[in-house]
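Take this structure, written in structure tokens, and hold onto it; I'll ask about it next.
Yeah, one chain of the complex is gone here, protein chain that is, but the others are all in their spots.
Naming follows writing order (A, B and C), and every chain is counted from residue 1.
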Amino acid sequence: MADISVKLGALELPSPVMAASGTFGFGLEYRDVLDYNKLGAIVTKGVSLKPREGNPMPRIVETPCGMLNSIGLQNPGVESFVGDLLPQVKGLGVPIIVNVFGETVEEYVRVAEMIQSTGAVAGVELNVSCPNVKCGGIHFGANPEMLHEVTKAVREVTDLHLMVKLSPEAAVIEAVSNAAEQAGADSLSAINTIRGMSINIETRKPRIATTTGGLSGPALKPLAVRMVWEASRSVSIPVVGIGGISTAMDAIEFIIAGASAVQVGTANYTNPRACEEIADGIAVYLEERDIPKLSDIVGSVEVYEDYTLK
Amino acid sequence: MADISVKLGALELPSPVMAASGTFGFGLEYRDVLDYNKLGAIVTKGVSLKPREGNPMPRIVETPCGMLNSIGLQNPGVESFVGDLLPQVKGLGVPIIVNVFGETVEEYVRVAEMIQSTGAVAGVELNVSCPNVKCGGIHFGANPEMLHEVTKAVREVTDLHLMVKLSPEAAVIEAVSNAAEQAGADSLSAINTIRGMSINIETRKPRIATTTGGLSGPALKPLAVRMVWEASRSVSIPVVGIGGISTAMDAIEFIIAGASAVQVGTANYTNPRACEEIADGIAVYLEERDIPKLSDIVGSVEVYEDYTLK
Amino acid sequence: MGVVLEASEIVKNYEISNGFYILEVFSPDIARSSAPGQFIMINLSHLHNDPLLPRAYSMARRTTETLVFIYRVVGRGTGLLSEKRPGDRVHVWGPLGNGFTITDRKAVLIGGGTGAAPLIDLSEEMSRRGMDHTLVCGGRTAGDLKFMDEFSDVVKYSAYTEDGSLGEKGFVTDYISNGNVGAEAAIYSCGPMGMLRRVSELAAEKGAECQISIETPMACGLGTCLGCAVPKRNSKGYYKACTDGPVFDSKEVVI
Partner (left out) sequence: MGVVLEASEIVKNYEISNGFYILEVFSPDIARSSAPGQFIMINLSHLHNDPLLPRAYSMARRTTETLVFIYRVVGRGTGLLSEKRPGDRVHVWGPLGNGFTITDRKAVLIGGGTGAAPLIDLSEEMSRRGMDHTLVCGGRTAGDLKFMDEFSDVVKYSAYTEDGSLGEKGFVTDYISNGNVGAEAAIYSCGPMGMLRRVSELAAEKGAECQISIETPMACGLGTCLGCAVPKRNSKGYYKACTDGPVFDSKEVVI
């Protein structure tokens, strides 16, 4: 098998395929069905300072080639995560990246400090883009100044790998990408879900209790590839591609667009062995084409220069 | 059959189902397969001041539940449209709405003037959101001030129904909606395509010659429903829903979200009889539920108030 | 052996009546390791992503080598499932969920529509254990219960139909309200939400134990999506229908 290990800055990962936040629990749920050696990292469900119950039902609904979710960042809080879950998750032997979420800069900082102090985690991913929570989330990611502020504040309290997860709802991807890089992010991940809505035409009620929810799945892929391309051209730190990846071909498309690694989300639901099959498929792709290292094709897209529109 | 005629301001349409710009040519192509009496209006392919050849190939590619296109607004120019095509199109007996596009405010105005002077057209739809052309398009629709300027300028030269087509790439839908309303638009249509990208992993070239193209089709539907809901809550002029509508159920979803009428785009490709089937299905829906008029359900979505996030 | 994920061959897939289908898939590992009330997820196709999500189905019967399901064509997912033929393969994973907890009490099994499925399995298990029990199933008309004939070799049941075309005329919940169930009973129930609400109420009235199997939207079936939340009755927060359920004590949840 080809060597598919990757480096994201100083962080070495055995595989370019990570499980995306919110779609892999805290990492324990897939043990029966998945070869964890094929995982580059597990990105945990979002962890906040205090426990959160999450949103009322219905929380998910299927849409064409996608789904909407509004889970409301249900999680046991950082204390319980560090005390109860992390000891088990650690044992999996897979790098752990903790997805961190707060409603204020201080909350982000305090969660990051607690994660840092465990010594058992490889990195922190800042969820600045979750569209589901009243105050916080959405605004950090949509606004370059606020994104800079929260990234910088977290950077000051942790030397763990710091990944900033971009929101597709930022008006200009380049601006938020630059803001995160300048504030000290080690990598960007793109993209989080984009807000959508679905209505039951019998009851005339939204199919998501919070009216709108975040769209994920293959439907999102063309947007995500475009944003990864835009982000990777505007920063020099690595970009991690996310959005509708369900096959090795999808992953390679993101890598050629500019992603140094990928995260697989919704596909874990439709095929619990998705991450493993994608990692294997990437290795086969490289082997069949005699490409020595994955990094050889990162960002290798050859645009038709004459026709490229800005 | 239930009466499904609708009024958009002063404009009376026999049906709420219009064929969307760029997916129905100039109206002549579907005569063999479609009952034109079921159409509310035909929105023409975008018309510009000068003829445009369009973009190089490849121009379209299939994506999950959607497609990307970058046609480059190929059209024969307003003179040829008015002289050669309009006389034929007029004969169809269906209200014609001309989709108008320019690279400057002046171009929009001159095209609108020529359309106005024909006396054979029901309305003008401003394409301020087409993502495919170097200068122009995208900026008008993304920026409330510029949108206001172009809408106002066109308003001054025409008393035809003036529909402004929103871009999903505007950061805040409410702001552009308000800008168009205040500038004198008679209605809004939402949404145009959103930019995406797809790469051939064998050649490593983009599958669209211009690198990115506009995403349309069912994949887009949840975003479009959300934006129609947002737009319709922020203005008092009617909103026309567009994006991934391929069944009567889809159309009704948009109507309940706040659309007074709908446009059907990509579905004309996958089912040339889509507009007819959707119009019939809407009538059946109303009849089966004893709903006297379509307007009774426009915007009738009942959000779970307690949980609605802003 | 935990959760098994495999591409299973379809052995049978045919319509019984009124859009009700019987599906049988070859899956000895899941058949061996599962219990009544558990379910599996079925991915509809690897060739397309629409409809996207897998669907949950409760076992109606587990033979040594196969799993038997009852489904009704109600949407696109079941529409596509009904097009599959013997020999086709579908990706399945299971067994999932907790299943019913069999207690010593007098067992009354109340099923509505395809909700009969896990109760057929439970009834067969109770018979295997020599437990006396009653299975009552409801539908709108006789045709809606015709699938029960396929299981007549292993289970006996009493029918309730809304139009009286089979068994008693009325709702299946009438069986409880008509005085057949008392405080000594344990009710095991599965069916539409409205029915489960009524069963839970009646059980509370009678003082009977009551386990209900709940259908919620599910994306993963494995406890990671948090889409299947069921509100707890006695405290804040939610259970997960896929791992804490789908069977719950009716007193523990708000439905």
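The criterion applied here is as follows: a residue touches a chain if its C-beta (ideal position, glycine included) is under 8 Å from a C-beta of that chain, and two chains touch if they have at least 3 such contacts.
On a predicted model such as this, the values are computed, not experimentally measured, just so you know.
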{"item": "Visible contact partners (per top-of-document touch definition) of the missing chain", "value": "A, B, C"}
{"item": "Of B:Gly77, B:Pro272 or B:Gly299, the one touching the omitted chain in the full complex", "value": "B:Pro272"}
{"item": "Sole residue of A:Val43, A:Cys65 or A:Leu294 that reaches the chain not shown, by the stated touch rule", "value": "A:Cys65"}
{"item": "Hidden partner chain, touching residue among A:Gly54, A:Pro168, A:Pro218 or A:Gly258", "value": "A:Pro218"}
{"item": "Sites on subunit B contacted by the missing partner chain, in the whole complex", "value": "22-25, 29-33, 45, 53-54, 56-67, 69, 71, 74, 217-218, 246, 266, 268-273"}
{"item": "In subunit C, positions touching the absent partner", "value": "47-51, 76, 79-80, 83, 85"}
{"item": "Positions on subunit A contacted by the hidden chain, ascending", "value": "64-65, 218"}
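Everything below uses one rule, namely that only the chains that are shown with their structure count from here on.
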{"item": "Most centrally placed chain - per-chain CA mean versus overall CA mean", "value": "A"}
{"item": "Between the pairs B-C and A-C, the one where more C-beta pairs touch", "value": "A-C"}
{"item": "Distance-maximising chain from subunit C - centres being C-alpha averages", "value": "B"}
{"item": "Separation of subunit B from subunit C, taking each centre as the mean of its C-alpha atoms, in whole Å", "value": "45"}
{"item": "Subunit A and subunit C, separation of their C-alpha mean positions in angstrom", "value": "36"}
{"item": "Multi-chain contact residues (two or more partners), subunit A", "value": "56, 63-66, 217-218"}
{"item": "Per-residue overlap in subunit C, given as positions that touch at least 2 other chains", "value": "49-50"}
